[in-house]
Structures are given as C-alpha cells and as structure tokens.
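Let me begin by handing over the structure; questions about it come next.
Removed from the display is one protein chain of the complex; every other protein chain stays in position.
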Amino acid sequence: MIRVQTEDFDVGRELAALTDGRTDIGGLASFVGLVRDFVEPGGGTGDGNASIRAMTLEHYPGMTEKMLAEIEAEASRRWPLQASLVIHRHGRLLPGDRIVLVACAAAHREDAIQACSFLIDWLKTKAPFWKLEDTREGERWVAAKESDDLLAERWLKK
Amino acid sequence: MIRVQTEDFDVGRELAALTDGRTDIGGLASFVGLVRDFVEPGGGTGDGNASIRAMTLEHYPGMTEKMLAEIEAEASRRWPLQASLVIHRHGRLLPGDRIVLVACAAAHREDAIQACSFLIDWLKTKAPFWKLEDTREGERWVAAKESDDLLAERWLKK
Amino acid sequence: MKVLYFAWLRQRVGVGEETVNPPADVATAGQLLDWLAAKSAGHAEALKNRSLVRIAINQEFAGLDAPVKTGDEIALFPPVTGG
Partner (left out) sequence: MKVLYFAWLRQRVGVGEETVNPPADVATAGQLLDWLAAKSAGHAEALKNRSLVRIAINQEFAGLDAPVKTGDEIALFPPVTGG
C-alpha cells in the first residue's frame, strides 16, 4: 500500500494494521525516516551543527504515487511478502518530524528485512521528492548523495 | 535498553519513546518477530500447513539479560547509534502474538538498518531462548536453523 | 506539450509548469532541453548543467535520446532527495 500525504502517521497503528488478525507473518521490518536538525557539510558525517529550522518536501504528484507503486511491486516480485506499506509525507516539516515509513511483513524475517531495506534504498533514488532545508544561513536544496546511489545499486545485481 | 517479559508490548509506544523530543535521529529501523501458525518441515519453506496451536518460550533468566545487553553493546560499538531497544517475551504465546522487538535509531539510515539486522541475527543465535511448539501432532522443540547460523556469521568479518 | 519543473529548476525557470510548442525538429528530450534553454535567461540558468537535470516523460524516467512528441508531459528536475 502506498500513501503520499502532508499529515503525520501513527507508526504503531500502521504496523499493527499490517499484522493484526494474521497468523502467517513471522517478521515485520520497518524503517522510519525523520527530519534531523543538522546539515551535513559535503554530505559527510554530521558535526552536530544544529542549523535546520525546517524542511519542505516538494514532490511530483502523480509520478510519485506511480514510482512508489512500481517500487513496492518490485519488492513483492523479489521477496515473498505478506504485506507492505510505504507512507511518504510532503510539505513543511520540523526537526524530529517523521518523513517516511516503509514496512514489509513476510513469513521469514530475512525476506522482510531485505525487502524493507530495498524499498527505502530505491525510494531514495527513484521517487520524485526534493528537500528544501530552511537553515540559519538561508534556504538550501539538499543535494543527492552518492552514498544513496551506491546503496541503491546494491540491488541491481540481484 | 533490554527488556525480557511475559507481557505484550506496544510497538508504536516503544518506537516513539526512542525518538520523541529528539532532533538528531535521521532513521529508526525496527523488526518485530511474531508467532506463525505453521510448522516448517525440515526448517525449509512453509507449506502453509497450519498446525501450531501455541508456542512456549523458555529462557535462562540472568544469562538472557546478560547476552542481550552484550549484543546491544556490540551493536553500539559497530555503528553510531542514538538509541536501541530489545524486548523479548517468554512464556506461552499464540499464533499472531509478538515475540520480539528490536529497534535502532541513528543519524543515518544505513547505520540504523544494519545495526537492527545485526541485533536480530545475533539474538537468534546467542540469546538463550528455546521454543516449544504445541502442534496438532503434539509438542515439539524447535530445532535451530542452519540458515540462522549463516545469517549470524555474516557479521563475524565486520 | 506540457513541461513541468521541480525544486531549483522550478525556481530558476520561474514557473512550475508551462505549455510549449517546439518546432517539428525537436524530436528528443535532449533537443527539447536545448530549445527550452533558449527561451529565457531563467531557462538557460536552470538547464545549464545537464548532469544535474533529470527527465521524466509521461511520469517515467527517460534519457536525453528519448523521443518527445505533442501531448507528452515532460518533467525536468534535479536528482531526487526524498526518503
């Protein structure tokens, strides 16, 4: 299931909905991405320099849903999943706010974990979202990270 | 943080407690293990043969907490984590019941995901728990799976 | 042909969406970018560094050689940074 929304989501409720009433799920892996308050100079490791006041996520309505659905379908082709979920927010968010939730349920834990990792890696490089940071030094579009490309490429040879 | 208990846990509340009020966490990875209702013949893939009526988890009080704390400390040595949590239940559980929750929070998503995967893999092979299945054919102690050993061994060369 | 711009491409071009009617010899995404870059200083600035421009045709990623035609929805944007 795919959702693109401005509102926050309730992680516990969303995860419970994937497994409640089912007895065929052995593992549920999830990832929540949150807004951090520090900028990373050059995309390297954070120096704890707190300077992000807010973050605005822009996206491409229509293509976003289409890409997320394609990515989710690809995960289900690669791993035997019982359920999966991607929720991605857009609009203005504050440090500590949730941005994205990815979750995969499977009979076997490794399938759930691998699929969840795949979903977030591919989402990061294929879903049309862009982050605008509001920092003390002004607004700044977040640059794509080479490390994200490398993490996504891991899944190409599968 | 480590907890060994008979009671169920609230995944949403537990995960929220790791991140609430913090602005230095970029990613929160988690895994929930649940009781499935089918036995896997020979430890292979499930054939959907629903036959588990209940599962009783026995453990070694004292050593369990010690091993879980050691595993959690090892994760924190290997990855820069902002927070981590392991909750493992024992006693009698029914199909669909939650068994274990592992969660790791970090500034960067890949650290959180790797550490979470490591925690569940090592827990599976190092924490002194044993599963007794109550099936239609009688009681059966679950045999350790070679696949779990292989998953745990991935982390030896790190 | 509808062209959409996102993120800093949108800011530099000055609009998020425009309808264009390129001449018949604009047959590929690359040729469209060349033609758009000549429309204004903002367009030129947005499309200056082609290595930072990603293209979607009818909501699918496409390369510079991909054909474009009347009625297509073309989107131009920087590398994505969601998640």
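For clarity, chains are labelled A, B and C in written order, and residue numbers in each chain start from 1.
Following the convention adopted for this analysis, contacts are C-beta pairs under 8 Å (C-beta built on N, C-alpha and C of every residue); 3 or more make two chains touch, one makes a residue touch a chain.
In this text the structure is predicted, and so the values were computed from the model without any measurement.
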| Visible chains that the absent chain touches, using the contact criterion stated earlier | B
| field | Sole contact to the chain not displayed, among B:63, B:94 or B:150 | value | B:63
| message | Take the complete complex as the reference. Which residues in chain B touch the chain that isn't displayed? | response | 33, 57-60, 62-63, 66-67, 88, 99-100, 120, 123-132, 141-145, 148
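The definition used in the following text is that only the chains that are shown with their structure count from here on.
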| task | Treating chain B as absent, figure out whether the rest stays one piece or breaks into groups, and list them. | result | one piece
| Any idea how many Å lie between the Cα centroids of chain B and chain C? | 48
| How many angstrom lie between the CA centroids of chain A and chain B, rounded to a whole number? | 22
| remark: Each of the following residues of chain A touches two or more other chains, namely 33, 120
| note | Residues in chain C with touches to at least two other chains are numbered 83
